[in-house]
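Every protein chain but one is kept in place in this view of the complex.
In order of appearance the chains are A, B, C, D and E, and numbering begins at 1 in each one.
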């Protein structure tokens, strides 16, 4: 079957994502599911929008490194290294700054400027996956047993119940 | 420089790990840092011990799939798929059962039997890394700003403060 | 040696590249040479600026696929498939459009709007390399023998001499 | 199609393999054929049982490194490096010892204790393959010409005939 | 389905390729399309024939390194490094000489002896692809706009028209 230009094309990354949600951010993915021409090629792209104080909450990509550049706004970004150090590497980024989140590490971005913020990011897989920590841990379906989470996070079950109720 | 048998050898995986800690489990790693002959070969091994009701709390390996087999005891194991489904795939394992945790996904094991439990697990990297979610998120050093975590987990800062105090 | 936030950081991708050159475009690379934290991670980023009618002339990346999104302006983009078909896959892109150039294929972008154009692109290697066809073929140092090029391009040596004089 | 917990699960690695055979050992594989959830994930596991003086005879894995830990008994293990040195790297292992057999090298294990021996091993492919040297060389089907083997092993054809008769 | 010897077999690489064409050379490929047993194995082979002064014109392989040995004749070979240096690495080869063309770089061979020349080359992919620069650039179908090429090669459109007319 012959490929066509449409197979390598996706439209809409200029559109502001809807950030009217609990975290005040929105990821618009351009993965192989959205752009079939990426298949087997080991790369993909996203746009992320942040309302003022919007947060792209702590998450990991199980199959990709991410590199991001700020198009608009001021963002605090960070990632945490593996056990046992759990070092928090963090930086405030301005327009035009670029930052790398190595494969599989927990990372986040938060809008710390006055207006909206926008980034374009690239990922080293056509199907990188994304695991929002809070959703995976407290919003899994069916839920992870609350006594597991109580012990893992060393809090009362009531706190876990409270957390699970949100997701 | 000539290799020697010692370069491919590690001793001590029969020893019960000390589970006198907050989660009641202990991982004994045999990675390239412990067994230099694994270097570049894309594989490693661990032993995990669990006290009764001990937990290997939710964590990820940023660079490896894990496959484990139960040597002793009864374990509930689970992993959570990526966004948006966050499906919780879980199973109770008995002695001789084998289970797979695909690369980068959040997973855990909990001793649900009456006695101790022991597993041998293998990982698809000589340097797989491990990220304990609670430690990376609430115990990062320096800490992740508490308002980031409050928003990510949709709880009051006081709850986050409580969580951060534990790690 | 401990990593620092600076190791994962690069600044300046908001700055318009100087397009006062023969082709009217400028690539600002963020490869491992510019951003050491990208090392071994298999990804990198560039900004490309185009003056009106500016051209990023036909080139290849020997070790990477490229995916690009238009930040500003209107671009005609294209790539050519391998022998024997040499199909020219081409498309006019507007702001927010995304396009993929598969690894190693000859591709180009041309500003076909009235004003400047800007893209952010990502590449599937921390060290993708770039081979501008005209420079590699007619500007190699020392030059490729002119009778080789005359035969390859099936023109008189005088045409080749004319071409080589430009590079 | 949705994955289920059963896709990531295999049962039976606690069962002693039947070692009533010519070499006195038995491999119980958990490869992608037995555990479909291993597919594409680059790892697998086996249990190996050894009767007293049982032997896992010289063999190679064409697509995997192996790392093994002794659960029970005392084993002599060894591998041989490539041409031209053919160095024999060997070691006697006790319970809890771990040893690595690099990808593609000829290796073996022999029970040198008084009782049974058991190991759990991991391999760096979901489909590692196994080539028992004696079977591949003297038991190929149809047979390798006996004059080839006589010359390769520098013995009379009668010796080769004797060897081929066994496999 | 069982494999057969025929699946791993190709015949005809001793036959002189027909060099009665504009460049005086002929590539006879043995890729996965010609030899299905190469599939997934990451290697392939070609024979190249050169009439006296025949040329294998400047081209790239988007997915492979090439290593070649001269069976007959005298060849000048060369490749050009990436931007910004565009260094021309060149050498005259005699029978029995071996030369490497690293993945994705523009390279060529030219018969500089009195008679025919023949090489056997190997490529590090079962499906390496080949992009003849002149054909991809001046013979793309549909054509690349002549003003793009005029600017890229810094010549009058009339020269480009002349070049495009040949391919």
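We take it that a contact is a pair of C-beta atoms (placed from the backbone, for glycine too) under 8 Å apart; a residue touches a chain by one contact, two chains touch by 3 or more.
Since this is a predicted model, take the numbers as computed values, not measurements.
The chain not shown here makes contact, within the complete complex, with D, E. The chain not shown here is touched by just one of D:2, D:20 or D:154, and that residue is D:154. By the touch definition given at the top, chain E reaches the unshown chain through residues 2-5, 8-15, 30, 35, 37-38, 41-45, 47, 64-67, 69-71, 79, 81, 87, 89-91, 93-103, 120, 122-124. Not every partner is drawn; the one left out touches chain D at residues 22-24, 55, 57-63, 76, 78, 80, 82-83, 85-88, 90, 102-106, 108, 110, 129-145, 148-149, 151-155, 159, 162-163, 166-167.
FYI, only the chains that are shown with their structure count from here on.
Note on chain B versus chain C: their Cα superposition corresponds to a rotation of 120 degrees, in steps of 5. Centroids of chain C and chain D (each the mean of its C-alpha atoms) stand 50 Å apart.
If you average the Cα atoms of chain D and of chain E, the two centres end up 44 Å apart.
Chain contacts: chain E has no residue touching two or more partner chains. Taken as a contact graph, with one node per protein chain and an edge wherever two chains touch, the assembly forms an open path, each chain linked only to its neighbours along a line.
Contacts between chains, counted with the stated touch criterion, involve the pairs A-B, A-C, B-D, C-E.
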